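Here's the structure, in structure tokens; my notes come after.
One protein chain omitted, others in place.
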Amino acid sequence: MVNVLLFGRLAEICGQNNFVFEAKDTDAVCDKLKTDFPEMKQFSFALAVNQIMITGNTKLKEGDEVALMPPYSGG
Amino acid sequence: MVNVLLFGRLAEICGQNNFVFEAKDTDAVCDKLKTDFPEMKQFSFALAVNQIMITGNTKLKEGDEVALMPPYSGG
Amino acid sequence: MIEEKKHKKVFVKGPISPGFIADSLAKHAAKHNIGAHSMFMGQVRADVKENGQVVTGIAYEAYQEMATETLHNIREDAFAKYSLTCMHIYHSLGLVKTGEISLFVFTSSAHRRAALEACDYLVERIKKEVQVWGKEILESGETVWKQPG
Partner (left out) sequence: MIEEKKHKKVFVKGPISPGFIADSLAKHAAKHNIGAHSMFMGQVRADVKENGQVVTGIAYEAYQEMATETLHNIREDAFAKYSLTCMHIYHSLGLVKTGEISLFVFTSSAHRRAALEACDYLVERIKKEVQVWGKEILESGETVWKQPG
């Protein structure tokens, strides 16, 4: 099981900011969310695994934390 | 008569910050002060007549205000 | 030391008050090697949105653990790049109303260039790199996700 965190608009689309489910890699996380919440396909977001930014598909292990983050807009 | 204002170190050298005397131009003002206070020769300063910066000798008329200013050091 | 810096408190609940900013400044009066302070404050604007509705506030959320790590790295980079005496960064979480302060960046140095340049550098990096999101709250109660900018 991995811990999936959603922020900003993405949490709004999915109706919650935290999911726990099985996924072997980050593509599987994104695919599942885009299937369950098709509106997710419209927005670009960055991915972090265990608080490290990743680019490209990344293998996941039990207990990993995957964050889906829209463009930052602090300040 | 012209009104001569001195600032910073220059006022200290001359022992006062304001003189009133006869002078036909700014060279005459500087010459008089350098004669009366030879230490004035050691320091560079800018000149303003009626609060306008001048470069080069400038004719003076009755009541003009001549300021002798060392490099600024505010802030 | 690094551990302590990692846990430097950045996020504050609600707006950052002028009194808090004054206290931060006053604390530096005892540091007699400081000659220059630079501050930046982000204030919530009453922008008019496309639907004619006016922004009444921004609700901020952060990925706090990651944002704190990102800010730690930005801070370390700034200390390496500029000759600074002190550096403080505060960002609001939750609701900050129009006219209130949501970001406070404060740099101090012996001479002015370091404080001025470091403050500018920090503000730009914070805006681009820190895991914070703002949601504008309109008069009607509708919300609009703030665009990066």
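By letter and in written order, the chains are A, B and C; residue numbering begins at 1 in each of them.
Keep in mind that, in the parts below, a contact is a pair of C-beta atoms (placed from the backbone, for glycine too) under 8 Å apart; a residue touches a chain by one contact, two chains touch by 3 or more.
Just so it is clear, the model here is predicted, and its values are computed rather than measured.
Asker: Which displayed chains make contact with the chain that has been left out?
Answerer: Result: the unshown chain touches B, C.
Asker: Pick from B:L5, B:A28 or B:I54: which residue touches the chain that isn't shown?
Answerer: The one listed residue touching the chain not shown is B:L5.
Asker: Which residue numbers on subunit B touch the omitted chain?
Answerer: Contacting residues on subunit B, toward the hidden partner: 5, 7-9, 12, 48, 51, 67, 69-75.
Asker: Residue-wise, where is subunit C in contact with the chain that is not depicted?
Answerer: 18-19, 21-23, 25-26, 28-46, 98-101, 108, 110-112, 115-116, 119-120, 123, 127, 149
Convention: only the chains that are shown with their structure count from here on.
Asker: With contacts counted as C-beta pairs, which pair of chains has the highest total?
Answerer: Result of the pairwise contact count: A-C comes out on top.
Asker: Based only on mean CA positions, could you tell me how far subunit A sits from subunit B in angstrom?
Answerer: Chain centres of subunit A and subunit B, defined by C-alpha means, are spaced 73 Å apart.
Asker: Between subunit A and subunit C, tell me the centre distance in angstrom, where each centre is the average of that chain's C-alpha atoms.
Answerer: 26
Asker: Return the residues of subunit A touching two or more other chains; collapse runs of consecutive numbers into ranges.
Answerer: Subunit A, residues with two or more chain partners: not present.
Asker: At which residue positions does subunit C touch at least two other chains?
Answerer: none
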